[in-house]
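Left out: one protein chain. Kept in place: all the others.
Right, chain A next:
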Amino acid sequence: WLPALQLVRHGSKAVTRHWKAMHFQRQKLMAVTEYLAPRPAIPPRCLVPRKEKVEEDNGYARLLRRQVEEVFRDNRMIAVCQYNSMPGEDMVLMRHYLRKHNIEVKFVLNEIIRPMLSQSKYKNLLPLFVARNILLVSPETKVKEMLRVLKGVPQINLLGACIDNTILSRQGVENFAKLPSLEAAQGQTVGALALLPSQTSSLLQGGSAHLTALLDEHIRQLQAGEMGSPDESAPAQSLGAH
């Protein structure tokens, strides 16, 4: 099929290096057949934005969560401290001293521990886990030694502790440290309890003991007063009184 009218009389060929000028009719045709984008009835920005999808947690987060749960389950004393960056050697030394008292230093991530705490019974520990912090955990409660070590390290500040499922503030921890040890406390309790029966026995024997003491004193006075005349009736009387 060939066009009826040969429009190319002189001038360029179909394919040129420059942009060949289009016939006006062709220009009109190109303008008419342009692409028109669809316009939705409601513009997309008026629609409510979709909520962000919550990312599924990876195995690493789950592992960390499990570890934290174990920590909370196994240890009696958990102390939360603020952690400022400190030199590596000091850190190692501190860990060493704490290890001697069987206290472990654990680093936890706030974004893992916060949802866990909010669901468990340790809700009141939530405000402590805000900035950089560490956990000092131990199955025994050696608060005095821990405080002594922490006093030597200025970069770690105690914020609070959970000892035997009791949440204590910093003051509470210091008071807890001042308490005597368990054996001493037990001995004190026993002593306090045994105080009453001992008092009872002394009370019961008090009257007769007092009388005996008075009579002994009297005898001594009489013996001292009547040295020349040996009076056998008075000692016999005193012996008979017993």
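Definition applied: a residue touches a chain if its C-beta (ideal position, glycine included) is under 8 Å from a C-beta of that chain, and two chains touch if they have at least 3 such contacts; residues count from 1.
As a working rule, contacts and distances are computed from a predicted model.
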{"item": "Hidden subunit of the complex - UniProt protein name among \"2-oxoisovalerate dehydrogenase subunit alpha\", \"Large ribosomal subunit protein uL16m\", \"Dynein light chain roadblock\" or \"CHCH1 protein\"", "value": "\"Large ribosomal subunit protein uL16m\""}
{"item": "Where the missing chain touches chain A, by residue", "value": "1-5, 7, 13-17, 19-20, 22-23, 25-26, 29-30, 32-39, 58, 60-61, 64, 109-112, 114, 130-132"}
